[in-house]
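As you look at this complex, bear in mind that one protein chain is not there, while each of the others sits in place.
As written, the chain order gives the labels A, B and C, with residue 1 at the start of each chain.
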Amino acid sequence: MHKVVQNADEAIRGIQDGSTLMLGGFGLCGIPENCISALVKSGVKNLTCISNNAGVDDFGIGLLLQSKQVKKMISSYVGENAEFERQLLTGELEVELLPQGTLAERCRAAGAGIPAFFTPAGYGTEIAEGKETREFHDKQYIMETAFESDYAIVKAWKGDTDGNLIYKATARNFNPMMAMAGKITIAEVEELVEPGELDPNFIHTPSIFVNRIFQGTHYEKRIEQRTIR
Amino acid sequence: MHKVVQNADEAIRGIQDGSTLMLGGFGLCGIPENCISALVKSGVKNLTCISNNAGVDDFGIGLLLQSKQVKKMISSYVGENAEFERQLLTGELEVELLPQGTLAERCRAAGAGIPAFFTPAGYGTEIAEGKETREFHDKQYIMETAFESDYAIVKAWKGDTDGNLIYKATARNFNPMMAMAGKITIAEVEELVEPGELDPNFIHTPSIFVNRIFQGTHYEKRIEQRTIR
Amino acid sequence: MLTKEQIAKRIARELKDGYYVNLGIGIPTLVANYVPDTINVTLQSENGLLGMGPFPSEDELDADLINAGKQTVTTLPGSVFFDSATSFAMIRSGRVDLTVLGAMEVNDQGDIANWKIPGKMVKGMGGAMDLVASAQQIIVAMQHTNKAGESKLLSKLTLPVTGLGCVKKIVTNLCVIDVTPRGFELRELAPGVGVETVKNATAGKLVIEGEIPEIQF
Partner (left out) sequence: MLTKEQIAKRIARELKDGYYVNLGIGIPTLVANYVPDTINVTLQSENGLLGMGPFPSEDELDADLINAGKQTVTTLPGSVFFDSATSFAMIRSGRVDLTVLGAMEVNDQGDIANWKIPGKMVKGMGGAMDLVASAQQIIVAMQHTNKAGESKLLSKLTLPVTGLGCVKKIVTNLCVIDVTPRGFELRELAPGVGVETVKNATAGKLVIEGEIPEIQF
């Protein structure tokens, strides 16, 4: 299958100025740390990033914002990020906000060969502006389309060299849908194993969706809100 | 949660003449054997059954056909079934055939609150007759709608008393989407365990989708095509 | 006047045995602390967890296990993890029985605004638009007036809408209100709060009929 690459630098090969990327994760949980670092190092510019959040100032996608590599963010919640806010106010950065469920479903649609679908989320709001609306069973819906993304970059817990992936706990979040949705899907995993080591009954992302895979290093797994009982 | 019922007879309570049912399974693999027997015993009539296949003459949904309890089948492949063919030719039975992927996606849409979506399957064929068609990115698609089903009856390998389900091997097939899609979802399992016994990271159907659950008995698991190396 | 904790406590009384509940950030999160012992309620966190447990001890802390507020949490027996598409499948298909969330404004038709203030940095709607478009029952937990003392219960929203005609009940520091086709129907008063106080703090159409009981704790 030849999907295994040596490291993040090799994994992100082909990503160019102007590429559209999906990046898995919810907040700082389940983000592809190694690939984000490699993207910063590569200096690639004018990226459009589809990701639920935009990281924090000094971690996650925030690192790409610091180095001004992002042209546009497509997210549901961009949270607290001073540099993000500064770039947004100066017009350096474009932002498209959309409902979290719509974000997830537009990824899933892309991975499922469904070009468009109807959802009630955002009906009657500014999100619906310019979109087709339709009534089904006395309820109003808006039509949303599948995302198109050159690359999807996901983070899994374990993966095998064929490309099968499993995620851990809530680090799963957007990763499985994005893995389905990229024209080229890059997976970084905490532990890379041989085919047959993962139980075929309990794999979250089937290998067919993954094009490149490698075992990442030095995961920081920063906690955004450390709450203790 | 009070989801646990004692047996199949109790599980199917409320299913009436004229009800629409989804029944999980692919061929005879992963079918809810106990509930089918209970439905035969109950004598409920004029059922509309959404199921990928229609069983064989003396097993699976074939049993409901033998006792003339089915008004309409919605399937992708009805296969070899003499009684089915007889009822179809005499007009006793109505059949709606649709592409297997469309069948799966219409179940999934119902369970995902998506009233309609576009698929390329069947474009230009008689399946598309009367359906809206639309072009996206130079390809033609037809609009399909979510199923509406009073009950979904699924078969899982293991389940817990909260309603979490896991399936085994290819006995998974349509069961997870149907479990999402019923107004009331009934699950029969080979082994019913206490909450916490299933790994939360490897559950196929989250409990929220299941309304009634019981441990079935005497699974025959008949093999349709016994092929040996 | 109710404290934030009392607002949460009053909302907890709306919970029923077997409910699946999504709690928003802020006061709604506190509702989890007041679930009656006699019932079983399962918390859904839209980032992919059903059966959310309390915050972890130091030993249990796991960066891979957070809630939608990005706080570290724990699981309970019967908990299950899933992806974001499945999470919103649950929400849109109406399997979540109750959503509790905060609001900047609600009007007397049940429309809600809680995601954007023009001219201010917009953080995004997160899952709020999906939740308000689909939950079976939506309760708003909020202060009756804003920091400037202006009513948040209006006849017409001034802020961008999050969802239309979805709010069924509002619990504020002053009172409990049902949103019905007639408008804001006053149901219960906070201890020490009179009908006139609510009238003065409510800009939308307020319906007051008969004796309004005081919330008992």
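Keep in mind that, in the parts below, contacts are C-beta pairs under 8 Å (C-beta built on N, C-alpha and C of every residue); 3 or more make two chains touch, one makes a residue touch a chain.
What you see is a predicted model; the values in this text were computed from it and never measured.
Engineer: Can you pull out the displayed chains that the omitted chain is in contact with?
Structural biologist: A, B
Engineer: For the chain not shown, which residue from B:P32, B:G122 or B:G159 touches it across the whole complex?
Structural biologist: Hidden-chain contact among the options goes to B:G122.
Engineer: Of the residues B:K41, B:K131 or B:K221, which one touches the chain left out of the display?
Structural biologist: B:K221
Engineer: Sort through A:L65, A:L97, A:A112 or A:A128 and give me the one touching the missing partner chain.
Structural biologist: Residue touching the absent chain, from the options given: A:A112.
Engineer: Which residue, A:E33, A:E83, A:E105 or A:D160, contacts the hidden chain when the whole complex is considered?
Structural biologist: Here the residue in touch with the unshown chain is A:D160.
Engineer: Counting contacts across the full complex, list the positions on subunit A that touch the omitted chain.
Structural biologist: That gives, for subunit A, the contact residues 1-2, 108, 110-114, 160, 162, 164, 180, 194-196, 200-201, 203, 206-209.
Engineer: For subunit B, which positions touch the chain that isn't shown here?
Structural biologist: Answer for subunit B: residues 26-30, 52, 75-80, 85, 88-89, 95, 97-105, 107-108, 119-127, 157, 167-177, 204, 221-229 touch the chain left out.
Keep in mind that, in the parts below, only the chains that are shown with their structure count from here on.
Engineer: Which one of the chains is farthest from subunit C, going by Cα centres?
Structural biologist: The most distant chain relative to subunit C turns out to be B.
Engineer: Using mean C-alpha positions as chain centres, tell me how far subunit B is from subunit C in Å, no decimals.
Structural biologist: 36
Engineer: Distance from the CA centroid of subunit A to that of subunit B, rounded to the nearest Å?
Structural biologist: That gives a centre separation of 33 Å.
Engineer: Centroid of subunit A to centroid of subunit C, CA atoms only: how many Å?
Structural biologist: Centre-to-centre distance between subunit A and subunit C: 29 Å.
Engineer: Can you list the residues of subunit C that touch 2 or more other chains?
Structural biologist: Subunit C, residues with two or more chain partners: 75, 81-82, 85, 88, 91-92, 134.
Engineer: Which subunit B residues sit where two or more other chains touch them?
Structural biologist: 112-114, 200-201
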